[in-house]
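Presenting chain A:
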Amino acid sequence: MDTFEILVALIKVVAVFVAVILAVMVMTLAERRVAGFIQYRHGPNRVGPWGFLQPVADGIKFLLKEDIIPANVNLPIYLLAPAITMIPALTTFAVIPFGAPLEVAGRTVQLQVANINIGLLYILALTSVGVYGLVLAGWSSGSKYPLLGGLRSSAQLISYELAMGLAIIGVVMVSGGLTFNEIIAHQQATSWNFWKQPIAALVFLVAMYAETNRLPFDLTEAEQELVGGYHTEYSSFKFAMFFLSEYANMVTASAFMVCLFFGGWDIPFVDETQMGAWGVVLSVLVFIAKIGFFLFLYIWVRWTFPRFRYDQLMRLGWKVLLPLGLVNIFLVGLWMALKV
Partner candidate 1 sequence: MADTLYLITLFPLLGFLINGLLGRWLSEKQSGLVASGAILGSFLVSAQLLLALIALPEGERLFTQNLFAWIPVGELSIPIGYRFDPLSAVMTLVVSGVGLLIHIYSIGYMHADPGIRRYFAFLNLFTFMMLSLVLADNLVLMFLGWEGVGLCSYLLIGFWFEDEAKARAGMKAFIVNRIGDAGFIIAMILLYDQFGTLSISKIAAAAPGAQLAQGFFTAVTLLMFLGATGKSAQIPLYVWLPDAMAGPTPVSALIHAATMVTAGVYLIARNSVLFSLAPATMSIVAFIGILTALYAATIAITQNDIKKVLAYSTISQLGYMFTAVGVGAFSAGIFHLMTHAFFKGLLFLGAGSVIHSMNGEQDMGRMGGLKNHMPTTHWTMLIGVLAIAGIPGLSGFFSKDEILWGAFSQHEGFSWIWLLGVVTAGLTAFYMFRLFFRTFYGDPVWEGTQKPHESPSVMTLPLVLLAFLSIFGGYVGIPAALGGSNPFHHFLEPVLASYPVHSTAAPHTTYRLELLLMLVSTLVVAGGIYYAYRVYIQQPSLAEDLAKRLGLLYRLSFNKYFVDEIYDRLIIKPFRMLATVTWEWFDVQIVDGAVNGSGHAVARMSGIVRKIQNGLIQHYASIILLGVIFILIYIYFD
Partner candidate 2 sequence: MTAILFYIFATFLLAASLFVVLNRNPIYSVVALVFAFMNLAAMYFLLEAYFIGILQVLVYAGAIMVLFLFVVMLLNVQPDQPRPGLIHFDRWWYGLMGLIFVGLFLVLIGEGARLLLTSPAGEAVQIGGVDSVGEALFTHFLLPFEIASLLLTVALVGTVFLAKRRV
Partner candidate 3 sequence: MVVPLYHVLAFAGLLFTIGVLGVLFRRSAIIVFMSVEIMLNAVNLAFIAFSRYHGDVNGQVFVFFIMTLAAAEVAVGLAIIISLYRNLRTSDISEIRLMKH
């Protein structure tokens, strides 16, 4: 490992980190602006031009607010929980390639923090660890609403993780690899997985919403029922961490979706490798655009669909998505067997 590699790695880490944080900031604003748009009203538009500095103002507000720690909490866990939530949210992005390989000084640089040979499993594993943040936060608050929210969220996450995994398996089967690079390369060579596996894409999309605790599956928070869900008792910067990780998760999930089913940074009908550095820049932009679409979809869905009831959520997960995922695997297997 020479200086160049270390340097490149550092740059990539910082760039991705900053990009994710930036995306989160943009998202917090976009959420409210789009909501305003959908509800035929203005969103926040006073801080900076068109309200662009609103996230900064929010951040400053979170930092400066008084940090209230309720008397009943179990302090160590209470402090640990936001961190546990945050770490997976920020580290999952590490394995996602965000652009075509770049040629720098005669070397090829993968636009990806870490290309490990089991990238998909890495994401799944970290997502499953993320559950602890919610559960522990809910439990350690020492109050019933957070506890209920925590229990709900963990059950929800575990249930939908299965459907998600099954949807991914179909993709893995056709592309024959567990790294994103292989999956994207396969989609470049043939066509986007979305066209080949619409069922899997649908299942994954729904599961993705549930995994990030977004409407219509935001039962962990469910303001009207549980006050604020697992983070009811959190305030100030610790609340900000939950907030941040929720949006970071959305970004990662969108990226995941894009990589699995929509060709990642691939631009359809265009060969990026022929265009040199510009091609790389273009591919990164395309990737951002695709992610942006799914983030918009998140918001759109949020302000369009009502929340599910808990039993409906479970029924959907276990009795609809899980069988659909299995059917998809079966169909893919059949298709592969017939093709060969």
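Definition applied: a contact is a pair of C-beta atoms (placed from the backbone, for glycine too) under 8 Å apart; a residue touches a chain by one contact, two chains touch by 3 or more; residues count from 1.
If you want to know what made the cut, all candidates are chains of the complex that A comes from, given by their letters.
Being a predicted model, the structure only gives us computed values, none of them experimental.
Every option in 1, 2 or 3 belongs to this complex, yet chain A touches just one of them, candidate 2.
Looking at the complex, you find that chain A touches candidate 2 at residues 74, 76-77, 80, 116-118, 121-122, 124-126, 128-129, 131-132, 135-136, 139-140, 147, 151, 154, 158, 178.
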